[in-house]
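For this view, one protein chain was removed and the others were kept in their places.
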Amino acid sequence: MSELAQLSANGLVTGSILAIAAVGVSLVYGILRIVNFAHGDYLVFGAYIALVVNVSWGGHIVLAALAAVVLTAVLATALEFALWRPLRRKRAGVFSLFIAAIGLALVLRHAIFLAADARPRRYEVDVFQVYELGPIRLSQSQLVAVAIALAAIVLVGLMLARTGLGKAMRALSDNRALAAVAGIDVDRTVVLTWVVAGGLAGVAGLLQGLVLNSFTPNFGFTLLLPVFAAVVLGGIGSAYGALVGGLVLGLVTEISTWSALAGGAPPVYKPVVAFSVLVLVLLLRPQGVLGKARLL
Amino acid sequence: MTALSLEFWAFVGVIAGIYTILALGLQVQFGFTGLLNFGHAAFMAVGAYTMAILVVKASFPLWAASLAAIAAAIAFGLLLGLPTLRLRADYLAITTIAFAEIVRYVAINEQTLTGGPVGTIALAGPGRAASYNAEWLDVQRTVQDWLEAVIGDHATRDVTMLVIVWAVALVLLVVVDAALRSPWGRVLRSIREDEDAASALGKNVFAYKLQALALGAALAAVAGLFFAFQFSFFSPGDFDPLVTFFAYTIVILGGTARNWALPVGAVLFGLIFAGTRFFDFTPFTLFDSADRAYLRLIVIGLILIGLMLFRPQGLFGKREEMVLE
Partner (left out) sequence: MSPLLEAREIRKRYGGVVAVDAATLSVEPRSITALIGPNGAGKTTLFNVVSGFARPDSGSVLLGGERIDGRTPHAVARRGLARTFQTPKALTRMSVLENMLLAAPRHPGEQLWRLVATPGAGRRREREIRERALELLGLVRLDGLAGDYAGTLSGGQRKLLELTRALMTEPRLLLLDEPMAGVNPTLALQLLDRIRTLREEQGLTFLLIDHDLDVVMSVSDRVIVMNEGRVIAAGTPAEVRSDPQVADAYLGAHAGEPG
């Protein structure tokens, strides 16, 4: 039983980070109409910005987090103007957008490799400090990560539900043409959506870096498929769905290694569990848990 | 190997030939049928690994192992296609990447089967290097002897490999081109244009998509076999999603559905990719080999973005065809 409790706690940590990355992808889906293949690398960007502040400049991890959020939001906005908007103006189709996203992913990731090299990096945090809550043991990094992630989830959820911007984002995601007709300033909402998605990606990157202990610029791609799985599980086009999907997927992948489940899946296969969830959902219930029934 | 020597060009040429065959498979799936299959590298892996495992573990003769490898890739293609082909383009892409990653993970983790992360060098077990290449080297030597009679001293191992790979590539190009120009190919194109229209005209869209996937997989397996023969040993990392992205770059660069542009794209790609490893003059000397690897990938990424922004029809495609999309 205590194994299950520990796995659930771990699952909550992974899941909450997946959730905030996934909600960014979901919000952006409302604009791009594709899942942004480069999103994982927005996370990596955030993680490395935080690294510069925390390790190179000796700044406190909180300052590093702020820098990650702000600068990734700036990156996301810049890319909207440099890449996504021109593509939309040219009425680029699904293929073109997807391929452009792949190109962007390659450029971002390897630019970071070029700037920072392939050595595994870590933040200046105390890795030995462990907190015990009953049968559960969490490192300081995990505790910080889950606290920040859950706070972010609550904030995003509130923003989406209560603020004008949130409503506009959801309207845009639902039906762009109708949103424009309803008087929503589409261009402004698009930029603000990128700001929010970029900020979320920045913090998700930092948190993932914390939880991984040491990381290289490849971690974005490694996380990308589980993030997509979370988005699809929760329902494409539903930001709340992405939050739910992330948390559920995190729990499912961790608990899949529980020894009570026929020995449990070998931990190295956790990504395979996530991929399998992705494939199964797309095949059996493509609209996910909270999504609207769309014809794929 | 120094830059711009015959060996260098032969090496670039072999890479280009392998990628031509790989890209041809993608051309059938994506260029003609509109399937955004992003698991293409996995077909290559299935081909290469099946051959290696059958030769080393089950003592198959090379020709049988190679045929089995192609059959295995086709089977995997059908397995992949059955559940995923009714998905929309970008969801198909993500699902196929997921499948490909599963293959890669299995290859990395099932050490006894595949040699694990270090690859086929460990296929025969710890401490013993696997040798499935022995038979191939015999074949190659035969061709090399014949070649010597034609071009004398220039008939090195690499040049021989170049001739073999490109002979096969050209035959495949001719055959597949003919298939794509046929009424069968016409149906594939109609599916790319508008599946519903094709369906309404009595075409079994699902069956045609499966055929395109299977043919593409077979071609990728052939590319995988030549990869195994050329490099002797390979590991899961050689079949990274990046390989699929490279194949896409070649197909899009040439302009989708322009079959004879594929070798051009592949050679260009071979130059950027293999070539820049060996250029030992400035400005290349400013970057060490790791950095050069990153730069190459940044260049590929920029090419893809640039093409989508400014020339989505590729180098040789027709503008009108894009405008009508």
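Read from first to last, the chains carry the letters A and B; within each, the first residue is number 1.
Here is the rule we go by: a contact is a pair of C-beta atoms (placed from the backbone, for glycine too) under 8 Å apart; a residue touches a chain by one contact, two chains touch by 3 or more.
Since we're looking at a predicted model, the values are computed, not measured.
Student: For the chain that is not shown, enumerate the shown chains it touches in the whole assembly.
Tutor: Spelled out, the missing chain touches these shown chains: B.
Student: In the whole complex, not just what's shown, which of B:Q211, B:S235 or B:T249 touches the removed chain?
Tutor: Of these options, the touching residue for the absent chain is B:Q211.
Student: Mind pulling the subunit B residues that touch the left-out chain?
Tutor: 179, 182-184, 186-187, 189-190, 193-194, 196-205, 211, 320-321, 323-325
Keep in mind that, in the parts below, only the chains that are shown with their structure count from here on.
Student: I'd like to verify one number: the distance from the centre of subunit A to the centre of subunit B, where each centre is the average of its C-alpha atoms, in whole angstrom.
Tutor: Roughly 31 Å, centre to centre.
Student: Across the complex, what residues on subunit B touch subunit A?
Tutor: 34, 36, 83-84, 86-91, 93-95, 97-99, 101-102, 105, 108-109, 241-242, 245, 248, 252, 290-291, 294-295, 297-298, 300-309, 312, 325
Student: Which residues of subunit A touch subunit B in the complex?
Tutor: Spelled out, the residues of subunit A in touch with subunit B are 34-35, 83, 86-87, 90, 92-100, 102-111, 113-114, 117-118, 221, 225, 228-229, 232, 266, 268-269, 271-272, 275-276, 278-279, 282-283, 286, 296.
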